[in-house]
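Following this message is one structure expressed as structure tokens.
== chain A ==
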Amino acid sequence: MTTPPESFLELRDLRIHFPTEDGLVKSVDGLSYKLERGKTLGIVGESGSGKSVTSLGILGLHKGGRAKISGEIWLDGEELVSASADHVRTLRGKKMAMIFQDPLSAMHPFYSVGAQIVEAYRIHHKVSKGVARKHAIDMLGRVGIPQPDRRVDDYPHQFSGGMRQRAMIAMALSCDPELLIADEPTTALDVTVQAQILDLMTDLQREFNSALIIITHDLGVVAELSDDILVMYGGKCIEYGSAEDIFYRPEHPYTWGLLGSMPRLDRERTERLLPIKGTPPSLINVPSGCAFNPRCGFVGRTEGKSTSEVPELLETEGGHLVRCHMPRTERRSIWDNEIKPMMEST
Partner candidate 1 sequence: MRKTNALAFAALGTVLTMGLAACGGTAGGGGNTSSGNKATDGAAASTAKYNDAYTKVVNPSDAKGGTLKFALTNEPDSTDPGNTYYAWNWNFTRLYARPLMTYTAQPGEAGLKLVPDLAESAGEVSADGKTWTYKLKKGIKYDDGTEVKAADIKYAVARSNFTDELTDGPKYFALYLDAGDYKGPYKDKNLDDFKGIETPDDYTVVFKLKAPFSEFDFLVSNPQTAPVPQAKDTGVDYEKAVVSTGPYKFESYEVGKQLNLVRNTNWDPATDTTRKQLPDRIEVQYGQNGEDIDNRLIAGQIQVDLAGTGMQPAGRAKVVSDPKLKDSTDNPFTPFNRYAMMSTKVKPFDNVECRKAVQYATDKTATQAPWGGPLGGEIGTTAMTPTTVGYKQFDLYPNGADHKGDLTKAKEALTACGQPNGFEANLAVRGDRTKEVQVAEALQASLARVGIKLTIKKYPSGDWSAQYAGKPDFVHKNNLGIMIAGWGADWPSGFGFLSQIVDGRAIKPSGNYNQMELNDPAINELLDKGIQTPDATARNEIWAQVDQKVMESAAFMSFVYEKTLIFRPSNLTNVYVHPAWGMYDYTWLGVKQ
Partner candidate 2 sequence: MPGSDPPGHSGRTIVVAFIVRRVIAAVLMLAVVSMATFAIFFLIPRALGQTPEGMASRYVGRDATPEAIQGAVKRLHLDDPLLVQYGRFAQGIVAGQDYSLGPKKAECPAPCFGFSFNNNQPVWPTLLDRLPATLSLAIGAAVLWLVTGVSIGVVSALRRGSVLDRAAMTVALAGVSLPIYFTGLLSLSVFAYTLGIFPGGGSYTPITENPVMWFQALVLPWITLAFLYAALYARLTRAGMLETMGEDYIRTARAKGLRERTVVTKHALRATLTPILTIFGLDLGLLLGGAVLTESTFSIQGIGKLVIDAIRGNDLPVVLGVTLFAAFFIVLANLIVDILYAVVDPRVRLS
């Protein structure tokens, strides 16, 4: 055990492993990062990269007693991995809250939207149902639901997709959480609504001064909101840096691939400039060496460095971390000379 960090949130070497019949699934495998109040962290990765499990782990919601969790999660001076489950529960919803993707399935179909917000509020506030209901209407209004006093009794299926997401946000924010985690908050929405929701989240974050984690597979979503961006692959962080680092000076071939697949107004969404070949790695039989190796288009440019070892996450400059066997110069040169021009040319 180490001393409490100064950061509001800090993960130290977090590992979440699931024993299954086929073997140990290493969903999160040695993840560390920090986040301050009022700041936004974007976690980007494909499905199965461990980005959702990480955030569930923070909330103590990684499934059941079968998962093996190790490392440290420090939230506002408290370590959560070693804390009792019941204590973590009291923090959930109040200290830290989560906005789930696909609010149609994430909201209970049998209870009205209002009732679900009221429930969330009353867990942490000993108030009457009437007071909680007023609060729910207030929250719905603040997330931009028109006529919240009437819509409060509607059921989730009676809301449109965007409104449901707003309601979900209202529910998550109902207890003023200091840490807000949004898991693919806009995936199910169309582009114009996406922008509205993202704006709303940043506005509210500013208002509440919360720390915000946005989890997405789409770099475009976090491009403008995030202070920092963490790219996950195979349960590990493979690149971390400020938004500028990631967008203008990316050094990992996987990040390049993600950037290449960003939707742009002048391009068909499905058209991939720099496609990432193959499928995400199995988290059971993680390839020896670099997990990205089988899909990497730049294998062999490591200048003799052994690829059988797992590359370390090393600082390249000013807090910009990269996990790659290629020497820094080589990475820079590939980006500047091969990738960037191709992106700009189209």
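FYI, a residue touches a chain if its C-beta (ideal position, glycine included) is under 8 Å from a C-beta of that chain, and two chains touch if they have at least 3 such contacts; residues count from 1.
Selection rule: all candidates are chains of the complex that A comes from, given by their letters.
These figures come from a predicted structure and were not determined experimentally.
The contact partner of chain A in this complex, picked from the candidates 1 or 2, is 2. Of all the residues in chain A, the ones that touch candidate 2 in their complex are 56, 59, 61, 89-94, 97-98, 100, 102, 105-110, 112, 119-120, 123-124, 150, 153-155, 157-160, 171.
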